[in-house]
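Missing here is one protein chain; the remaining ones are kept as they sit in the complex.
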Amino acid sequence: MSAAREKVLQLLPPLLLIVLIGLVGTTVSAGTKTEFTGVLVNIAIVIALYVFIGNSGVISFGQIAFVAIGAFAAGVMTIPSEVKPTLMPELFPFIANHSISSFESLILASLLGAFIAFVAGIALMRLNGLAAGIATFAVLEIVHNVLRFWEKIGPGAKSLALIPETTGLWEAVLGALFCAVIAFLYQHSRSGRLLRAAREDAPAARAIGVNIHLHRLFAFTLSGALAGLAGGLLVHQIGSITTEQVFLQLTFITLAMLVVGGMGSLWGAVVGGALVSFLNVYLLKLEAGASVGPIHIDLPNGSTLLIIGVVMASIVILRPQGITGSRELSPRRWLGRRRRGASTSPPPPVADAPKAG
Amino acid sequence: MNWIQTLVDAIGLGSVYALVAIGLALIFGVMRLVNFAHGELITAAGYTLVVAHALPVPVAIALAVLVAVVLAWLMERVAFRRLRNAQPATTLVATFAVAFALEAVWLIAFGARGESADLLSSLNEPAIQTGGVTIRWVTIAMLGVGGILLGATTLLLNRTKIGLQMRAAAADFRAARLLGVRADAVISAAFVISGVMAAAVAILLTAQQPLVTPTFGLEITILALVGIVVGGMDRLTTATMGGFAIGFLNSLLGNLLPSSERVYLPSAVFLIVIIVLLVRPVGLFAPRGASTAERL
Partner (left out) sequence: MPEPAAAATAATATPAPPVLEIDRLAVSFAGVPAVREISFSVKRGEMVGLIGPNGAGKSTTLLSIMGAAPVVGGEVRVDGASLRGRRTEDIARSGVALVPEGRHIFPGLTVAENLELGEISRRDDGSHPDSEIDVRELFPIVEEFRHRQAGALSGGQQQQLAIARALLSRPHLLLLDEPSLGLAPSVVEVVWSALRQIRERGVTILLVEQRAQITVQLADRSYVMNNGELRAELAPSEAEDLEKITTAYFGATAEGER
């Protein structure tokens, strides 16, 4: 029982951090509130990445494809059908004639994300980890290419606008909380535990009959569902979207968030998502030109990318387990044992433990 | 569209991708590092050609090679050397980060719109023109440079001391070091060669189409990396063949697709990739009986 309670306690810090960002977000100006909402949506995307990458140890560059699918599906389906023909004259009739509510669109986004992830995963998850990671680019490229040019399903290369802006601060909080809870449940499910065991020691896991590829496929699909959902949240937050917004750059930024936080834990995903998102927001402001006290700063375009790239590379080199050490934060260890002064040594980090013999 | 022409063009582009693949596969072979930042070497050489376009062509080319080689060496020295004992997933993320950081540098220095490296565009003139077949000089240059560099790499690996040490290190790095193979020397050599390959790719690509953008090298690197996975990333030969195959396919489909559907070229290429991976997950050119199970 106590072990189970310990685990549930580990879910608290990520949830509390998400709620805290929401609470602080209510106290700031309207413009800053939008930024806080954006941070929470980013956290949802990073959690989606974490469900696959964190549990399997396989780096995927393809999850943003499912964010894109979710974003465009939710966007296209919630624009009022009266304006669709003017915005997107080529649309298939059944898409043009139907519109759904924002909430329904989030469900649709998750289902589509899961479905495409499952289909792609059947092929990709049979590869070994490194090859699978690289091959996920194929999914990203195909999804990007099709969304960009197929005007029967979306706006093509044009910007998709007039999307209901229904993701407010609390909707984003709820979305991120939902993703965190699902990620937590998966991480402690049988499949999640087997996948994590296989990440540490693949030969041993295979030896006891764990079908790694099958569990990877499941995690990939679940990650696709959450990524689709996060894409839906994203599109309803910003109200308009282009295919370039959900492509390589977002892949890079969200991967940076996961790596900086620590890709082996949910806590790492949430912390990294929050920190790098805020960094990103404020650096972009400086790029646009802003005054910090008496000094006016106007960073050249690209500075944000450069700084985040350098931060990410430094973290990977100096602290490969991220700033959280890829561990869950356990409130019990934090509060309870402190006064005894017993240093409960955490388990050694997963990477690079040399094998004896 | 003449099929001979289509084929020759495809072989030309295949050679360029094979050069990208060699640069990537050598480093992967020696230190199990998937170098996303390889594309930035290509971009760096490309921008060198932009800056040096007024200089005599041989000087500009020499500068491009020099810049790519120095940058390759620096990357290893500053960043990747510290990751020698890290897991492949960790190094993959690190090279991805370095790639984006460098892309940002190009963006800051040269802007997003691209600059023209217009010094070899005379190579776009037709060299041979018979019976509907037009073979341009640039295609011949791709074939020639590709063939020469492929041959030179093979000779280097098979006929020189450092080449033998590189092959030994690729097979079993620890055993090689126990014999006195210097890790630093072997790895530096691999990065220097990959720099030369990157510069050659930049020169050939700008001769065909002189616009250099911040993502000039990244896109071709992603495609070549996927090609390496398709070919079989564990061996230099299969990886190079995979690179060639994806360049070949890209050019071939580009010519075969009806012009209205040509925008879907990336989808077509990557869809074929996924199908091939579904059928042969160990690699298209990997020997029979090879398995993916060895390394997950």
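Order of writing sets the chain letters: A and B. Residues in each chain are counted from 1.
Quick note on the criterion: a residue touches a chain if its C-beta (ideal position, glycine included) is under 8 Å from a C-beta of that chain, and two chains touch if they have at least 3 such contacts.
It should be emphasised that the depicted structure is a prediction, and the values quoted were computed from it without experimental measurement.
Undergrad: Which residue, B:48, B:139 or B:165, contacts the hidden chain when the whole complex is considered?
TA: Candidates B:48, B:139 or B:165; residue touching the omitted chain: B:165.
Undergrad: Using the touch definition from the top, which of B:78, B:112, B:148 or B:175 touches the missing chain?
TA: B:175
Undergrad: What does the interface between chain B and the hidden chain look like in terms of residue numbers?
TA: Within chain B, the residues that touch the unshown chain are 161, 164-165, 167-168, 171-172, 174-183.
Keep in mind that, in the parts below, only the chains that are shown with their structure count from here on.
Undergrad: If you average the Cα atoms of chain A and of chain B to get two centres, how far apart are those centres in Å?
TA: From the centre of chain A to the centre of chain B is 30 Å.
Undergrad: List the residues on chain B that touch chain A in their complex, please.
TA: Of all residues in chain B, those touching chain A are 34, 79, 82-83, 85-90, 92-94, 96-108, 111-112, 214-215, 218, 222, 225-226, 228-229, 233, 263-264, 266-267, 270-271, 273-275, 277-278, 281, 292-296.
Undergrad: Of all residues in chain A, which touch chain B in the complex?
TA: Listed in rising order, the residues are 57-59, 61, 120, 122-124, 126-131, 133-135, 137-139, 141-142, 144-146, 148-149, 198, 202, 206, 212, 248, 252, 255-256, 259, 300-306, 308-310, 312-313, 316-318, 320, 351-352.
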